[in-house]
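Have a look at the structure below before the remarks.
Left out: one protein chain. Kept in place: all the others.
Right, chain A next:
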Amino acid sequence: MTQTAPVTPSSSQALDEIKIGGLGSSRLRVEDSRFIRGRGNYTDDVKLPGMLYMEILRSPLAHARIISIDTSRAWAIPGVRLVLTGEMMAQRNLAWMPTLSYDTQAVLATDKVRFQGQEVCVVVADDPYIAKDGCEAIDVEYEPLPPIVNPEQSAAPGAPVIRDDKQGQVDNTCYRWEVGDREATERAFAEADVVSKLKLHYPRSHPSPIECCGSVADFDPATKKLTVYMTSQAPHIVRSAVALIAELPEHMIRIVSPDVGGGFGNKVPVYPGYVHSILASILLGKPVKWTEDKTGNLISTGFGRDMYLDGEMALRSDGKILAVRMHADTDQGAFFADAQPSKFKIGLMHSTFACYNIGTGYITAQGHYTNKAPGGVAYRCSFRVTEAMFFQERMVQAAADDLGIDQAEFRRVNLLPDDAFPARTPFGFLVDSGQYDKCLQIGLDAIGYEEFRREQAAARAKGRLLGIGISTMTEPLGAGNSREYDILGIKMFDSAELRVHLTGKAILRTGAKTQGQGHETTWAQIVSHELGIPAADVVVEEGDTDTAPYGMGTYASRSTPVAGAAVSMVSRKIRAKARKIAAHLLEVSEEDIEWELGRFFVRGAPERGATIQECAMAAYSNMPDGMEPGLEGNAYYDPPNLTWPFACYIVTVEVDPETGVWDVLRVVAVDDCGVRINPMIVEGQIMGGLTEAYAMSNMQFQTYDAEGNIVGSNYMDYLIPTAWETPGFELHEVVTPCPHHPIGAKGVGECAAVGGPAAFVNAVLDAIAHTGVRNIDMPVLPDRVWTALQTHQDVSGAPPVRNG
């Protein structure tokens, strides 16, 4: 134990929180030490004795009836151990599985294939090359059916019914949903001076983590225990799902998420590949590894967005918003497999306009089955808030233009004022806190708004096209609470378990699962903040269901709001016990004990104290009579509300009038995510989010041609920006502590990816405002800008892509 400097009785001996790596310290990420040395341990690094390898044969067609499958040539290849077909799955009642959105999904196709890339057969072999050879040796005869690649085709009269497997399914409607006050909204529109309209498509994109999905399933025939190493953002949910669906006893299932190489929502769902590897391991009694390739990941796993929005806003001529009305059509692909825990069919779409006072509103939505990949929908986003905020901010700009009011001023008029909180939105959310005007002003000052406007006018006179776009937004982060959010009935709480060892070092486990967010670093900082144990003395473990407390995983920016809160709460429990021990050590009653960071002391005699480490030692060696030994505990946290960060993103661009290419000049970001645990990690999250926002707006999307062939099935076509294109970001901070979170933190991981795209698109449209074009669908590709400049018409990016 280090000797503290001699002190005068009145001076505090509290530790310097920044020095011990507590709250507010930008300590380096501890996990990086192994990642940058190539010492990470990902699912594909797991190698078990006798392990076999699995490969999936995927459908080349988007929509076709399966006439026959001949696997005999595959079975004949030396080294092939198992070939699974849909028929074989059906015999075990495993051809279909439930999705997290209460639909079903084919595990292996039996009757039809419903999207290009769908899983048709599985080959397990001695090595992955043979498994691939096996797939190539399978002969499948298809009878092609007309493919459907957008909601319009899906809803057209006479369209082929994609889900003819479902009883009572007579068309391609997947769901219908509405929220808000229809009549009040109609009245508001009747009173409006101006009605502003906007129609757009938020294109399909893919989270595309660098590590694809995969699993190593290891069923031990002797013990009957199933261990699955897999790429999951939510291992406990998988354990429960396997127990409930496969009817295996839950205590005999162990799910381990080792290091996860990025998730972004892609690794929440349970994919057929996981199920195949589990069944194969059970059938063969050997470990079976499945490592998805990049194309498999891009064409078959959880995508994001693909939503068509048609909305309007009722406005008073002085700039006041009176109401918002919109309809959303969502392209769900072949199976309704959204991995989202809300009771709402369209996720949190109705969080749209939550930062504005819009009076009233009404939203309708319809989901459509199409012959496209299913599932996912949350790409770095709390269940469709990305579409919600994108539409909101595009609509706000269009409305300001229609009214002839400056876009910043229009926001000022309608943003919620600081004294409005907690504020109930017309769609039922309770927005907790914020300082919206301040954030906006910091952003405008940073970019030099007025000056840019002058520069823009001068440039315009010389034929140069400059533009500025703003996006301001709040979003609901941190599902649950348990009243409204659950997965398969399991409430959306989270958990933490903390054990302080005798020497004052500790191990913390949570029910979350880091995939790049830096939990191993930041959770230790929360413990450090609560207990004064240096962050370096706390090791963090997640992802093994045999050891971690039950939790709902990491996505939707929920880790800090929920699991992070649980870390605080468990630390406080530990502190409460340590206080009793301190009273015992200092021989005073507990009421006379005071706490300062790292140390208890006697009220009125501050030189008499016991450090947290001394208390830990005593918990095992010198506990008071009648006290249970040890210093450990756990906490389950059910958040009272979602957390509501706010952000203001401002982007300036220059558009090349001849080629339609646009360059980003500056990006200013003002983020208020409440108290920042590790400012460096927060900034990393914001920069990553802004990069993805830029990507969405500029290049990154998936589309389909009329035959249902996916465009964007590899990294030549699915463009992810490199350091070369990605603009620089100027970050600013405002702190409005979350009123209901133990340390005042809010979610932040997704803000920039959610709010950012509109700022880029608004900037490009501002640059070509003279054309009167209201919308160019993302990504705002050069040819789309050029077309807008030529035709002065809106440019749709909806599939099918037109070839030829």
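Please note the rule applied: a contact is a pair of C-beta atoms (placed from the backbone, for glycine too) under 8 Å apart; a residue touches a chain by one contact, two chains touch by 3 or more; residues count from 1.
The definition used in the following text is that contacts and distances are computed from a predicted model.
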Which of the following is the UniProt-recorded protein name of the chain this complex doesn't show: "Class I cytochrome c", "ABC-type quaternary amine transporter", "Carbon monoxide dehydrogenase medium subunit" or "NADH-quinone oxidoreductase subunit F"? "Carbon monoxide dehydrogenase medium subunit"
Could you tell me which of A:P128, A:G262 or A:P737 touches the chain that is not displayed? A:P128
Residue of A:N172, A:S281, A:S433 or A:T703 in touch with the missing chain, whole complex considered: A:T703
Over the whole complex, note the residues of chain A touching the chain we left out. 55, 128-129, 131-133, 136, 293-295, 658-661, 699, 703, 711, 716-717, 719, 721-722, 724-725, 781-783, 786-787, 801-804
